[in-house]
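Note that this complex is displayed minus one protein chain, with the remaining chains in position.
Now for chain A:
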Amino acid sequence: MVGLKLDPFVHRNSWLHQWDPRYKFIGLMFLIFAFTLVQEVHLIPAMALVTALLFLQSSLPWRVWLSRLLVPAFFLLALAIVLPFFAGETVLWQLGPLALRLEGLLAFLLVAGKVLSIITIVFILFATTPMLLVIKAMRSLGLPELMADMLLFTYRYLFQLQDDYEGQSTAARLRGYQNSTSSLQTTSFLLGTLLVRSYEQSERIYKAMRLRGYGQHAFYAYPFSAESKDRWIFLLVTLVALVFALLG
């Protein structure tokens, strides 16, 4: 089970942390979408450079960044085995039946460069902005109210439900439960209990909220005040994204 942590690095002091969340969200989204357009291998160093610069500026710990690569690393490992050794015509180097092929190697470098750059930028976006502000930024950019409400509530209760579930499964483990295919019934009951508890809690929350006036249109207080600096950074990032989109 992966431990959930609540915005651990958002209170640092780089310009990326200070950047208006609305501009940051759109600017960095432009950048990652532009990166997906890149099809030329010789753009990979430039892409890596832009990403590395942003990461260095964000003053985020590289160990945490490394730990975030764990999930995509499996995927990249599979590609690293498949593409360079099996795809393509031009053989670069051969050892017995094993042949390193140029086209496969290039295709792998392209995918790996894109995946790593995009993941790093997504990491920067969410590690430098409190989730609450990201959601408010999305709401002010036109996300439907119902979705914004659901996002906020979900985020509010994620951590508590994670604790609930850990407590339940610890209690179950103490009684000999092991998470395996032969104990699906227990797993299902654990899941069912989690749902019942969530349901009962949501009933209480809803009643408490009704008493406080919920049901009218939500009042979202937007703490955003963009200065010209925010817009200039946005313009710069958008220009970089445009260059990649056009050259890619």
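As a working rule, a contact is a pair of C-beta atoms (placed from the backbone, for glycine too) under 8 Å apart; a residue touches a chain by one contact, two chains touch by 3 or more; residues count from 1.
Convention: contacts and distances are computed from a predicted model.
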Chain not present in the shown complex, as UniProt names it (candidates "Cytochrome c-type biogenesis protein CcmF", "Cobalt transporter CbiM", "Phosphocarrier protein HPr" or "CysW_1 protein"): "Cobalt transporter CbiM"
Chain not shown: contacting residue from A:S14, A:S59, A:S140 or A:Q162: A:Q162
Contact footprint on chain A, counting only the chain that is left out: 1-2, 4, 29, 32-33, 35-37, 68-69, 71-72, 75, 78, 82-83, 86-88, 103-104, 107, 111, 114-115, 117-119, 122-123, 125-126, 131, 134, 144, 146-147, 149-158, 160-162, 165, 179-181, 184-185, 187-189, 191-192, 194-196, 198-203, 205-206, 209, 214-215
